[in-house]
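Only one protein chain is missing; all other protein chains are in place.
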Amino acid sequence: MTYSVAIAGASGYAGGEVLRLLAGHPELEVRTVTAHSNAGQRLIDVQPHLRSYGDLVLQDTTAEILSGHDVVFLALPHGSSGALAAQLSADTLVIDCGADHRLEDKEDWDAFYGGEFNSAWTYGIPELPLSTGSQREFLAGTKRIAAPGCNASAISLAIAPGVQADLIDAVDIVSVLSVGPSGAGKSLKVDLLASEIMGSASAYAVGGVHRHTPEIAQNLRKAGAAEVSVSMTPVLVPMSRGILATTTARIKPGVTLEKLHAAWSAAYANEPFVQVLPLGQFPRTADTVGANTCLIGLALDENAGRVVVISALDNLTKGTAGAAIQSANIALGIPETTGLTTNGVAP
Amino acid sequence: MTYSVAIAGASGYAGGEVLRLLAGHPELEVRTVTAHSNAGQRLIDVQPHLRSYGDLVLQDTTAEILSGHDVVFLALPHGSSGALAAQLSADTLVIDCGADHRLEDKEDWDAFYGGEFNSAWTYGIPELPLSTGSQREFLAGTKRIAAPGCNASAISLAIAPGVQADLIDAVDIVSVLSVGPSGAGKSLKVDLLASEIMGSASAYAVGGVHRHTPEIAQNLRKAGAAEVSVSMTPVLVPMSRGILATTTARIKPGVTLEKLHAAWSAAYANEPFVQVLPLGQFPRTADTVGANTCLIGLALDENAGRVVVISALDNLTKGTAGAAIQSANIALGIPETTGLTTNGVAP
Amino acid sequence: MTYSVAIAGASGYAGGEVLRLLAGHPELEVRTVTAHSNAGQRLIDVQPHLRSYGDLVLQDTTAEILSGHDVVFLALPHGSSGALAAQLSADTLVIDCGADHRLEDKEDWDAFYGGEFNSAWTYGIPELPLSTGSQREFLAGTKRIAAPGCNASAISLAIAPGVQADLIDAVDIVSVLSVGPSGAGKSLKVDLLASEIMGSASAYAVGGVHRHTPEIAQNLRKAGAAEVSVSMTPVLVPMSRGILATTTARIKPGVTLEKLHAAWSAAYANEPFVQVLPLGQFPRTADTVGANTCLIGLALDENAGRVVVISALDNLTKGTAGAAIQSANIALGIPETTGLTTNGVAP
Partner (left out) sequence: MTYSVAIAGASGYAGGEVLRLLAGHPELEVRTVTAHSNAGQRLIDVQPHLRSYGDLVLQDTTAEILSGHDVVFLALPHGSSGALAAQLSADTLVIDCGADHRLEDKEDWDAFYGGEFNSAWTYGIPELPLSTGSQREFLAGTKRIAAPGCNASAISLAIAPGVQADLIDAVDIVSVLSVGPSGAGKSLKVDLLASEIMGSASAYAVGGVHRHTPEIAQNLRKAGAAEVSVSMTPVLVPMSRGILATTTARIKPGVTLEKLHAAWSAAYANEPFVQVLPLGQFPRTADTVGANTCLIGLALDENAGRVVVISALDNLTKGTAGAAIQSANIALGIPETTGLTTNGVAP
């Protein structure tokens, strides 16, 4: 069966990645692409890497133009999708790649985002370790999906197995991420110019103010944590794509490296897209470029009493567009891996 | 007055940076450069950026050739400088850019390095906050200096003010560093090939095994810590030079951001080369390239109860060669900033 | 129908790219992978981006192990494939990704490569403009394919349409290429270290000595040139993958930009993988990363009397592994685009 698809925000990085992946998806057929300032142009002239889309033209981003498709992907700036989504049919599968429908708690939204609060949609990390049940059960048949934050995915997938298995403290987790600038989109800011970023590393959102912080806490509570605190600092480094999260947590008494590795391995034992590496191996972001894969390696720092978990993923693929398509596959009852690959483009 | 200088290991990155800086130093005059496999070649053919050295030829690295200079810089692989240094006159100022003379505790050496233990030399971070006195007092007039580890400098300078002022716990410090590959030298390893590193981030020495860990602990004990634990993870990112350390520590009860910023600012109030940024500003490594500067910004993550300190420096300059020359200036009684700059090469 | 496949040299960059692409190829099934020093290891431990290959183990590169497959890809250093290929059955489709079977003229081989000369195999650029006929006719049903040189592909595809249409001089062609280091393989040389390449551009094989020079001349003669001279200079730049060739040739009297664009467009009118951009557009290598696409833009420098052609491709994909698979598809009678994509991974 073939489903008709519209993508709003097709001129951005996230929308472009949805389109790149859907070009190889046998059951989701892109019919409509929309944009704001680029409306009226050929998609291929704005996204010249998407050669297969030929003469498809970008239309305006309106509910009218998006309506009438089986599936709608929203890849819009935060705060833009709530009002638009409210106008789409309840029968349409809508996947929001933005933040508007991720948080369940209005206080979190107010503290980290602000503006109108929209109710949470089904969360799009199928592999998220939960204290009971499976995230896939929630995704099956849903009509509204909130694709996860890219940094939130990298940290949540890295550390939730330890929470689920009660091997670590969920308080005083510390995570520092090396991230590429594509996560910031095509915003015209001096800080995102190539001359500023090449040859340099710089931190941002320092001091607990990154917007993905409450999303991570929400995920870890679902994994079984009573109380959570995560100190998270992203560091912008000179690579277009990729997140490498270094996440550490205090281990509980008596926990050994073997127990840790066994728990992590069990949590993702049957997952195609989340893979725990053998002890002694740690992932590189290059190995996940363009793939829907999150790779995880872990070690025990005995002196510090902390597990150190390294997780790597492509912020645009597993971090955004791949997770969106994977979740949509589940919602539609299509095999979950359809249109996605585990193999990265390296070197 | 002019001092004659020899540099051993002049064909490597650290030795090259010593030479680049000494080219602008009015009182230290390079007479002799040595190497191993490159001996017999012109320096300029191995280090083509060092144009000012004209036809100077690399000689063999022997005690005989190094002898007879006022100052000798050793920029050799770890484990190579101990035996060589033992053959140099006690009247010669010797600065070791390697690790051989940094650690005071043989157990630390055995646990993290191995091989023959050499006694510690005067440690070359003049600005290191101490519980009493000043590191400059130890450096004045000394004839043996151990230049610090680059990552150890970035973390120690970042967090020692909080230890010194008793505002933070010295246990459960967590630091993650974004580092460029020049710190690994010119080693011919697949992992250091450009194709492997460009477009990728990867962690190494994960799990508390990085060799700079005991050096940091040693520094923090000198700053006043009774007990220390540091979980340190370096992440290799695609930039030639630079270290951006994100170091977090639990604050003590009642500590505010203002108190923290005041303590850090006081610790480096008169330092030309260690600068604490105004609140809300955080450093970029690009701003320190080629400079002897360490820039520090800090924030308080109130939810996590941790101070987050971002420190940036150039691993080859303030992290190695600049610290070596700064320390040598002090030892010789030359004004400390001679031959060094605070201004980075950006963009 | 499914064909069994073996890949020799599976631990290198070219072999890795063949494997990455074949993972998505429905009719070519990888059974055997071989290597030299890495034999005995899991493929995934040497090529950690190739997650889909699970526990497949690298075997020794011998004719015995490679025998018995329908298709064999050789991704070996130059000079290594001739003797090995001679031992493989004439019924096996063998594709050589190295240079050993590209040149038809022994003098060219002796001048640019040296060592034993091997007879030329069917050349693997299906789209190559010829003075008569089509390269696809030669590829259909062949059992021996020489995949082209990556730089030779970028220049030949860029300029052959002008030769074929008799609009330019084939003498005094000048081409300068920006190339990433992955084309040089995993060789352990100081010049290929990340610290040496990041933040720098450098030329190599300057002065007409690059080995792809006679291959380009051979291609242009097939396109109709009586006499050919190409001055070619590759410049190594800090990106893992990609070739951007800037190729200029003197135009013949009376030739206009419109005529040029029409001829180039006609030459590739029905090609899925070679696309001529609208006038005023020029390609970026990022748009071809991981894709089997060569993008071409052209302009007329009226003052200089030269057409300026910009061509972009991924040296590992369209430049090597993609061309190899595309050619193998034709040889086997499989639809030519099977297992290949036109869409690049950008940003």
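Letters A, B and C mark the chains as written, and numbering starts fresh at 1 in each.
Rule of thumb we're sticking to: a contact is a pair of C-beta atoms (placed from the backbone, for glycine too) under 8 Å apart; a residue touches a chain by one contact, two chains touch by 3 or more.
Bear in mind the structure is a predicted one, so any value in this text is a computation, not a measurement.
Participant: Who does the absent chain touch among those shown?
Facilitator: A, B, C
Participant: If I consider the whole complex, including the chain that's not displayed, which of C:231, C:265 or C:337 touches that chain?
Facilitator: C:231
Participant: Specify the residue from the set C:208, C:278 or C:333 that touches the hidden chain.
Facilitator: Only one of C:208, C:278 or C:333 touches the chain omitted from view, namely C:208.
Participant: From the listed residues C:4, C:89, C:178 or C:337, report the one that touches the chain absent from this view.
Facilitator: Result: among the candidates, C:178 touches the missing chain.
Participant: Residues on chain C that touch the omitted chain in the whole complex?
Facilitator: Output for chain C: 172, 174, 176, 178, 195-196, 198-204, 206-208, 213, 229-231, 233, 235, 237-242, 244, 246, 248, 250, 282-287, 289, 297, 299-306, 308, 310, 312, 346-347.
Participant: In the complete complex, which positions of chain B touch the hidden chain?
Facilitator: On the side of chain B, residues 13, 16, 20, 23-24, 45, 47-52, 182, 198-199, 240-241, 275, 281, 283-284, 286-291, 293, 295, 341-347 touch the unshown chain.
Participant: Against the chain that's been left off, what residues of chain A make contact? List them.
Facilitator: For chain A, the residues touching the absent chain are 13, 180-182, 186, 188-190, 192-199, 238-240.
Note that only the chains that are shown with their structure count from here on.
Participant: Please identify the chain lying most centrally, where each chain is represented by the average of its Cα atoms.
Facilitator: Chain closest to the assembly's C-alpha mean: A.
Participant: Call it same or different for chain A and chain B: same when shared residue numbers make up over half of all numbers used at their interface.
Facilitator: Since more than half of the residue numbers are used by both chains, the interface counts as same.
Participant: Average the CA atoms of each chain to get its centre, and name the chain whose centre is farthest from that of chain C.
Facilitator: Relative to chain C, the chain whose C-alpha centre sits farthest away is B.
Participant: How many Å are there between the centre of chain B and the centre of chain C, using C-alpha atoms for each centre?
Facilitator: 45
Participant: Quick check on chain A: which residues sit in contact with 2+ other chains?
Facilitator: 198-199, 240-241, 283-284, 286-287, 289, 346-347
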